[in-house]
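Working notes, beginning with the structure itself.
Here the complex is missing a single protein chain, while all its other protein chains stay put.
By letter and in written order, the chains are A and B; residue numbering begins at 1 in each of them.
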Amino acid sequence: MKVLVFGEVVDGTIQNITYELVACAKKLGEYLTLVTSDADVSSIDGRVIKVNAGETNPWHYKIVEKVIERENPDLILFGNTSSSVDIASQLSAKLPVATSVYEVSAENGEVIVKSLSYGGKIIVELKLTTPAIAVVNVGSYNAEDGKGTASVEEIEIDELGVRDGIEFLGYIKPEEEDVDISKAEVVVSVGRGIGDETNIEMAEELAELLGGVVAGSRPIIDQGWLPKTRQVGRSGKTVTGKLYLALGISGATEHVEGVKAKNVIAVNTDKTAPIFRVSRLGIVADVNELLPTLVDKIREIKEG
Amino acid sequence: MKICAILRLVPDLVEEIEVEENEIIPFRYMPNERDEHAVEEAIILKEKTGAEVEVIGIADSENEADLDEGLGMAAAKGADKLYKVVLDRPTYKRCEIAKALADFLSDKNYDLILTGIQAIDSYAGNLGGILARYMDLPYIGGVVEVNVSNGNTIVKKELGGGLLAEYKLPLPAVVSVVSAERPLKFVPFTKLRQAMKKANIEEVELELPEIEGVEVLKYEVPPEPEITLIEGDVEEVADKLIEALKELSIL
Partner (left out) sequence: MLETYFERINEIPNSDKFIQCIQCGTCGGSCPYGMGTLFTPRRMILAVRAGIVDEVLQSGAQWLCTSCFTCSLRCPSQIPITDAVIPALRELSLLEGNPPEELAAALMNITRYGNSFRESPRKRDRWIKEVDFEVPLISKKKKAEYLFITECFGAYHRRCKEITKAFAKLMDLLGTDYAILGNEERCIGDLVRLCGEFGLFEDLAEKNIRVFEKYEFSKIVTHDAHAYNALLREYPRFGFKKEVVHHTQFLYNNLEKLKEMFGKLDYTVTYHDSCYVGRRNGIYEEPRAVIKAIPGVKFVEMKRIKENALCCGGGGGGVWLDSFIKDHIKERPAESRVKEAASVGADVLVTACTLDVPMFEDALKVTGLEGQLEVKDISEIILEAIENS
């Protein structure tokens, strides 16, 4: 099976999802990656076609169409992310598509996928006739497996004969204090069990190491240890990312209502703390003792 | 200017859905939340520009009554016209709707068609982009703010991690909304009931084509993630936690 990966570029940087998709494609057969914006593509494993068509833009679906004509892939993989979905959904007017996919396999020339639908409550297994499109969830495949050395072919946009219909006007970057915890993939959240304010810094360091943000339960916000924008729960925000790491949070109903992350790991001294009821992994420990050790160990791994 | 917003019904996840291998039986349906945001954004545009707003509700014959509340809500907020499109379709896949809807919308002359970015049951395609291609209109999704001026729409699109980008599209266009500029307006019970009573709803039946290429093999309930409780000394539990983070490919 021949697989075309749509490489995602945001603000001049190849996004991690691209490597994850390459990792997926590798398991299915022959693969190549198309990148439609200017970025350093050298670490993408395998063949790469690069078309410099400006910043990420929904009209780039026309470029993908041209490359499909040229390469005849059986399957085109997109990340389930804002700018990739714009393109995938327009192409799916012509090609069979499955969205929210977390597992792709090939059988007798047909594509079989598993989609996590209905808010994660039901798995739908689908068979797509080729050529087909799969929109794959972030975190379904290991990005490291998709990294390697690229062999890059550049194509001038004029050669493809497609035109722009939509104008990119510019990025609006978030101010540091406006981190939206509801959109973060990894949230390190602290509760009363954290003890005193100085431990917040350590939680922040942990969050940074994990590529996430720090949030808190209400008592922490009330103390003024974290700004109101970081509050999780009924009177705060709902977190929906990949991991919610609850440190010293007991898990009152009001709090748990805001925890909709795909994976919850909780650390609490109380074995019967209700937070454990919504967790996949529970660690019975004192956060204040665990945090320094954990941060040291992760720092070592990161630097190591 | 004339705007429409699409309002789809999806299974209400608060209620348990019965899952069998070849079908799912939801207990009841509710408006798709992202579509409610599309309706809200249409109302906001009406406030900004005086545009005429039409809301197109989509349901199946067995759940069309569940659509009334959503349409009433739209009317109470200021929608000028409501449609109830009842689908006649052979299977419960989601990709065919765009085709039938494109035909239905083709003679309505909307300057802007708003939809929600996705529906919880749209495992076989997102409506907005497909609709745009069938209608041959420019498209953008992931939008959190829509403005209109001089025959163009300027939208703010979310790119993740708090990053936004601005794009300009010539009208008419199809735009998929993640969330409206403001929280959904609250509609008190009495106002909702009055709006539902007064609402002028045009009912339309649409036959859906069967589109080949996507076949549901089976539905299944994901296994319950079982909680593993770890106790021990700090070193030990820290290692176990790190292992778990690696499994989730966060480390």
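Everything that follows uses one rule, which is that a residue touches a chain if its C-beta (ideal position, glycine included) is under 8 Å from a C-beta of that chain, and two chains touch if they have at least 3 such contacts.
None of these values were measured; they are calculated from a predicted model.
Chemist: Please provide the labels of all shown chains that the missing chain touches.
Modeler: Contacts of the omitted chain with visible chains: A, B.
Chemist: So which of A:P131, A:G212 or A:G236 would be touching the chain we can't see?
Modeler: A:G236
Chemist: Of B:V86, B:V187 or B:I201, which one is in contact with the hidden chain?
Modeler: In the complete complex, the chain left out is touched by residue B:V187.
Chemist: Using the touch definition up top, pick the residue from A:D40, A:E153, A:D222 or A:E300 that touches the left-out chain.
Modeler: Answer from the full complex: A:D222 touches the omitted chain.
Chemist: Considering the entire assembly, which residues of chain B contact the chain that has been omitted?
Modeler: 14-16, 27, 30, 69, 77, 183, 185-193
Chemist: Mind listing the chain A residues that contact the chain we can't see here?
Modeler: Its contact residues with the unshown chain are 192, 218-219, 222-223, 228, 231, 234-236, 250, 252-254, 257, 274.
What we mean here is this: only the chains that are shown with their structure count from here on.
Chemist: If you look only at chain B, which of its residues touch chain A in the complex?
Modeler: 11, 13, 17, 19, 24, 95, 98, 117-118, 120-126, 128-130, 132-134, 138-142, 154, 156-170, 176, 212-222, 225-231, 234-235, 237-242, 244-245, 248-251
Chemist: For chain A, which residues count as touching chain B in their complex?
Modeler: 10-11, 55-59, 81-83, 85-100, 112, 115-129, 132, 139, 142-143, 165-174, 178-180, 183-184, 186, 210-211, 242-243, 263, 265, 267, 271, 276-277, 279-285, 289-290, 293-294, 297-298, 301
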